[in-house]
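Here the complex is missing a single protein chain, while all its other protein chains stay put.
The letters A and B name the chains in turn, as written, and every chain counts its residues from 1.
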Amino acid sequence: VHCITNEVVMNFTANVLLAAGAAPAMVIDPDEAAQFAPVADALLVNVGTVTAASAEAMRRAVAAAGPAGTPWVLDPVAVGGLTLRTELSAELVGLGPAIVRGNASEIMALAGASGGGRGVETTAGVEEAVPAARELAARVGTVVAVSGPVDHVTDGERVVTVEGGDALLTKVTGAGCALGALMAAATVVAAEPLEAAVLASGTFAAAAERAAAGARGPGSFALALLDELAAG
Amino acid sequence: VHCITNEVVMNFTANVLLAAGAAPAMVIDPDEAAQFAPVADALLVNVGTVTAASAEAMRRAVAAAGPAGTPWVLDPVAVGGLTLRTELSAELVGLGPAIVRGNASEIMALAGASGGGRGVETTAGVEEAVPAARELAARVGTVVAVSGPVDHVTDGERVVTVEGGDALLTKVTGAGCALGALMAAATVVAAEPLEAAVLASGTFAAAAERAAAGARGPGSFALALLDELAAG
Partner (left out) sequence: VHCITNEVVMNFTANVLLAAGAAPAMVIDPDEAAQFAPVADALLVNVGTVTAASAEAMRRAVAAAGPAGTPWVLDPVAVGGLTLRTELSAELVGLGPAIVRGNASEIMALAGASGGGRGVETTAGVEEAVPAARELAARVGTVVAVSGPVDHVTDGERVVTVEGGDALLTKVTGAGCALGALMAAATVVAAEPLEAAVLASGTFAAAAERAAAGARGPGSFALALLDELAAG
């Protein structure tokens, strides 16, 4: 799984993919990204710490992924208020992502609704974002996954909910970002993007629930989450 | 808390802030940093892996934070021998940080005294740096926190010492950097910067002491530190 993701979560994302049995490859130079995306099994594009340089790598990778048939996932972190990532995400979502994953505020902002988020925190409830998610999915022909206490995944017609997980996920940096990477990995084994998003959400939520059972806080929870993902 | 921090510690810093109940946002593109700093509750600027590009983001964020009244913390990692970070830190310290946090060598170098550090390790004792810290704090009108076995925090007149912590903190990358981020977060709840720096130091030291009690080494210590910060 080729990941062009944010600098905060690169390490955790790679460890989550390894634990789940996937092989992460963080190739971020624009030229190399364009070379690698066509031979990768899947691609993740996450705008969390986007700069002008990494935006170029994302554009090049996405442009190369399309003709090669590499499925890719867009994670529009904190879109809405910040210009670079908001314009880039609006551009990328029109280029055929298999899945778009975000929290309620991010999905609403990307769909053109107002979600009221600031930074990566959401102030909107998941259910509130479902109409925007359905509309966005139908309009651009993608699957949209809204993460929250209950995840909602839609292809514009069907809406699948995934329960489970744990509130400790909100205390671990990059938990949502890692879920986006897992969705990219899941496109390799699933029959269609909706199934991939649901499979990844379910796997992640179940592992999180088991991890939370023995955790004393966010540190021990993050560690146990990797152990549980590897245990399957 | 808007963090423009070094690439080594981004993940740990974000997890420390989350554990302590704050919301980290690592926005690093110069344009986005200038957009985000005014709406953030606080800003951290850490020069640990500074490049020409990130120096520009720091300058833009600081310039935007001032008029907006966003308090900000400067962490002058490894200043002294290396030109880019030393000149940048000397420039930034004159632009009104609420708090400057560093080890003894860094504070002495920033104040114009010779502290003998190489890289991020300090070769000077904390007590040795207190006169330079007081002088610097008085001269630029900021609070200076010198981290070490005993932390010393001064506004130029008062000097407050914070005991506690554990030597294992020196075996975890970015422990000091994370403390700088906590100080930024603390400015939101404290009445004044001196109180914020002391509050953050005390919280961090107490959590470190509890974490060290059950740790078998630096790996289990870092995990327990997150758990203890979250437990409050």
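We adopt the following convention: contacts are C-beta pairs under 8 Å (C-beta built on N, C-alpha and C of every residue); 3 or more make two chains touch, one makes a residue touch a chain.
Just so it is clear, the structure is predicted and the values come from calculations on it, not from any experiment.
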Residues of chain B in contact with the chain not shown: 6-12, 48-53, 78, 81-85, 118-121, 170-174, 215-220, 222-223
Contact set of chain A toward the excluded chain (per top definition): 2, 7, 10-11, 14-15, 18-19, 23-29, 31-32, 35-36, 39-40, 53, 222-231
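The definition used in the following text is that only the chains that are shown with their structure count from here on.
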Rounded Å distance between chain A and chain B, as computed from the means of their C-alpha atoms: 31
